[in-house]
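This view holds just a subset of the chains, kept in their places.
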Amino acid sequence: MDDLYREIIIEHYKNPLHKGRIENSDYTFEDENPLCGDHLQIELRVNADQKVVDAKFDGQGCAISISAADLLLDSIIGKSIEDLKALSKKDILDLLGIELSPVRLKCALLSLKVLKAAVYELQEADDDLIQK
Amino acid sequence: MPNTLNVQGDFPILKRKIHNENKLVYLDSAATSQKPSSVIQAVDNYYSNTNANVHRGIHFLAEEATEKYENARKKIAKFVGVGDPNQIIFTRNTTESINLVARTWGSKFLNDDDVIISTEMEHHSNIVPWFSLVQEKNLSLKFVQITSEGKLDIDHFRALLKLNPKLVAFTHMSNVLGTINPVKEIIEMAHEAGAITVVDGAQSTPHFPVSIDELDADFYAFSAHKMCGPTGIGILFGKKALLENMPPFLGGGDMIKKVTFKGFSANSIPYKFEAGTPAIAQAIGFGAAVDYLSTIGMKNVCSYEKELTEYAMEILSGINGLHILGPSAVDRGGVISFTLDHIHPHDIAQILDQSGIAVRAGHHCAMPLHEKLGLPASTRASFYIYNTKNDIDDLKEGLFHVQKVFS
């Protein structure tokens, strides 16, 4: 019981490492989960090699979406923009270490969707981009 | 005052165990109600013994099916205080009912620059159909504001009526705030200003006695699935004179009088608005649902829910950091939406679910209202005849547990 709310999820929700803004970010995008009105903005800063040197999110959401965002951003520091394009649903679920119903999956994947939109410089990421 | 209506045994789903071990505490009846055996049986019985297409058939089953279908229409008319059952149109749900008005009455009688009025507390189904018309016809859509207490601001309404609106669409009871609106007064004011009225009754007909003829509503919409009936069936009431002057909605079988290679003429009401094979089993199931509710008595339903709601308001407002949306217990129905400091509604619903408590989290199809309230989402507990004070005690314990998880 309550295994959806593992220590790590509560911890990253209550004390996120990557919450905030980046001045002069190289990549940025914001989107929302219309189902719940949750809103998320992600900003990235990359170095000359296009490797992520800083990543921050801002916005509001449930524990699943906030902790997923925080865990995701933590995992991409040092990665190249090309690496980010390869990220998938499975990576997020591995980070969270839980199983989710379709509704909560949307919460968990919001940050990935925003990240993809940012790095592909899209209006909005297609669900296909984050499947698997 | 009884402590319970003693109807739990009528609802087979209440025996279901949630996540293998928990009793179901179903507090999501504003989304859809549970179904009593008599309704489930009526549907089963229709398929097992009567099933046939209606209206055109000259054989035993077709005649029996038609009689049951039309009988359901009569029962429903009576249940909501409508004298002439031909004013009762079967639709899929409240949403389709309201769209029907927008697409027929609206298309014919609304013109460029006309004003229509909705309110800030509406469900999407009483906003979006009007937006579609607004785009098409260049209308102006105004929203009656709500007060800080979560009631309609009647002064603001009065001011908007000066714009000579053609149509006023509003809900009988808010599915978020629980507010019960002064429908009769609003209709009277609208009529005086020369507007017709469209009342969203999705949350009223399930919970208290409604007499549409007495309210003098022009259109009134509701859904079976929120009042013990099947999914897939709803009602649009319309005044005869209005219905007769409206163009048809969908085209096809049953709604026609005559079709040639040159054109068609429409059938009389209510058939004009019921194209194709109707939701026969569902209409009959809806008839069984109003029979069931009538047996309990809508006055009893209403006073029982009032008692439950008062109890719940008291219990919930005692929880630290919990904030209830909408008016006080005196003026509301059995829907309580709230926020809990620092905890997102999704997380509240999910953790409650793990102990079998079903509530709803989100915007409850009322995004503009949440925008107005400055909230991305809320958590909603809603009650019906099968709930008890125990369920509310369980909710309280559940919320304590939620707070503990996040502490």
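As written, the chains take the letters A and B, and residue 1 is the first residue of each chain.
In this section, a contact is a pair of C-beta atoms (placed from the backbone, for glycine too) under 8 Å apart; a residue touches a chain by one contact, two chains touch by 3 or more.
Remember, predicted model here, so these are calculated numbers, not experimental data.
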If every copy in the structure file is counted, the formula becomes A x2, B x2
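Keep this in mind: only the chains that are shown with their structure count from here on.
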Between the Cα centroids of subunit A and subunit B the separation in whole angstrom comes to 38
Can you list the residues on subunit A that touch subunit B in the complex?
1-2, 4-5, 10, 14, 34-39, 60-65, 104, 107
Touching residues of subunit B toward subunit A in the complex: what are they?
19, 344-347, 350-351, 354-355, 361-363, 367, 370, 375-377, 405-406
